[in-house]
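Since the structure comes first, as structure tokens, the remarks are kept for the end.
After this line comes chain A, so read on.
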Amino acid sequence: MTLVSVLIVAAALIGIGLYGALSQQSFVMLMMGLELMLNGAILAMMGFWSFSLGGAPEGQLLAIIVMAVMAVEMAVGFALVVAVYRKRQADMTESLTTMKH
Partner candidate 1 sequence: MIAATLILLLALPPLVWVAAMFDRIGAGRGTVVMGPLQNGAALVLRPNTETEAPDRLNRLLAPGWYLALALVGLSVVPLAEDVVASEISTGLVLWGACEALTVVVVFLHGWSPNAPLPLIGAYRYVAIALPAMLLSMFVLIGAALPAQSLSVVEVVEAQREIWNVIRQPLGLPLFMALGLAITLRGPFDYADGAELAGGTSAEESGPALALWHFARAAMLVAFSAMAATAFLGGYLGPVLPGPAWLLLKTLAVMAATVAAGRFFVRMPPARMLTFLWVVLLPLSFASLALVGVEVLP
Partner candidate 2 sequence: MAMNWLSALARGAEIPVFAVVGAQGLAPVEGLRHRPGLRLVDSPRHARVLLVAGAVDGAHKTALERLHAQIPTPRGTVWWQAAPLFARGQGVAGDDPLPAIRAAAGADDPDQRPDVPPHPWQGMGPHGQGGRGMMGGNPYGRPMAMTADDIRDGLALDVYNARFGPFLPMLPPGLVLDLTLQGDVIVSVSVVSPPFEQGMQGDAPDLCAARMLRLMGIAPRAARARGALLALPKGSGTRRRLAAWLRGQTVTERPSPLPEALPGLEWAEAVLWLASFLPSHLRAACMPRQAA
């Protein structure tokens, strides 16, 4: 286990997450892609923290902040999904763009 190997795993997670976020039609699946990218980001961050930063507490704090961002993204994202579905009965990213009436 070296920094390079950890970062490559993180890169793979970010790559898969990007693929998911770009390819999925549904808004909730898109959020899954984003979460997976953040997962990779957390891993990369912890790798740097452990191997390069000598355990500076800011690194851990940053990971917590990323997780808080994730929670906020999820709460607001789902609230939006509910609100949009209630008004328009749509959960697709594409149908959102066609709603201009």
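Everything that follows uses one rule, which is that a contact is a pair of C-beta atoms (placed from the backbone, for glycine too) under 8 Å apart; a residue touches a chain by one contact, two chains touch by 3 or more; residues count from 1.
On the choice of candidates, all candidates are chains of the complex that A comes from, given by their letters.
Keep in mind it's a predicted model, so treat the numbers as computed, not measured.
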From 1 or 2, the one in contact with chain A within this complex: 2
Partner candidate 2, residues of chain A touching it in the complex: 82, 85-86, 89
